[in-house]
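Note that this complex is displayed minus one protein chain, with the remaining chains in position.
Up next is subunit A:
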Amino acid sequence: MLQKIYDWIDERVDITPIWRDIADHEVPEHVNPAHHFSAFVYCFGGLTFFVTVIQILSGMFLTMYYVPDIENAWNSVFYLQQEVAHGQIVRGMHHWGASVVIVMLFLHTLRVFFQGAYKKPRELNWIVGVLLFFVMLALGLTGYLLPWDNKALFATEVTLQIAESVPFIGEDLKILLAGDPHIVGAQTLTRFFAIHVFFLPAALFVLMAVHFIMIRRQGISGPL
């Protein structure tokens, strides 16, 4: 039955080559932990992607309860964690995943760095990777404010002071982020929410697509 559905679609839109391009590749021996256990270092990029998928999914579900409003943000987080079935797990996934994804990203970066895998012709992919790292840090930073508790508020006060210390544009940059010259409040929360949930994920998707297409084009770097 499934085969028939697949054949019916494949006959019309020829999806087999798409599948072949995306996933049907042999893993080179030097990348396969079954051959050389030390090849596990090649897993960190994939693990980063895996945790990112968890972040996207758990984040999507969290917005079913969360509201980015200073009166209700904390209460909505408290409610979804205390009252909603498995709320603690879903928020826990998003909370811990946020840290794990940075760790995986960092290990992946270390592997690429120490293997010299960033060298020609893969310099562009290194640059895209660094941009991905910045986007991920920004996601962590904007997401930190959303529970709207004291820790979140004062962490953001500090963040904004750091932004303000940028030469020349610091003041404007701070207002652009906070939505107000002096108050970390209603407008800051909605802005951080919008940035966290729409703007940065959009940038993340584009950069990830570029990152992966380049891996396909250039192939995985050879053995050391």
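Side notes on the structure shown:
Everything that follows uses one rule, which is that a contact is a pair of C-beta atoms (placed from the backbone, for glycine too) under 8 Å apart; a residue touches a chain by one contact, two chains touch by 3 or more; residues count from 1.
Just so we're on the same page, contacts and distances are computed from a predicted model.
Missing chain, UniProt name from the options "Menaquinol:cytochrome c reductase iron-sulfur subunit", "Glucose/mannose transport system permease protein", "Putative membrane protein" or "BCCT family transporter": "Menaquinol:cytochrome c reductase iron-sulfur subunit". The omitted chain makes contact with just one of the residues A:I89, A:V103, A:I162 or A:A202: A:I162.
From the options A:V41, A:I70 or A:V84, the residue with contact to the unseen chain in the full assembly is A:I70.
Residue-wise, the contact with the chain that is not shown comes from A:L176, picked out of A:I89, A:L176 or A:V206. Taking the complete complex into account, residues 70-71, 154, 157-158, 160-162, 172, 175-176, 178-181, 183, 185-187 of subunit A touch the chain not shown.
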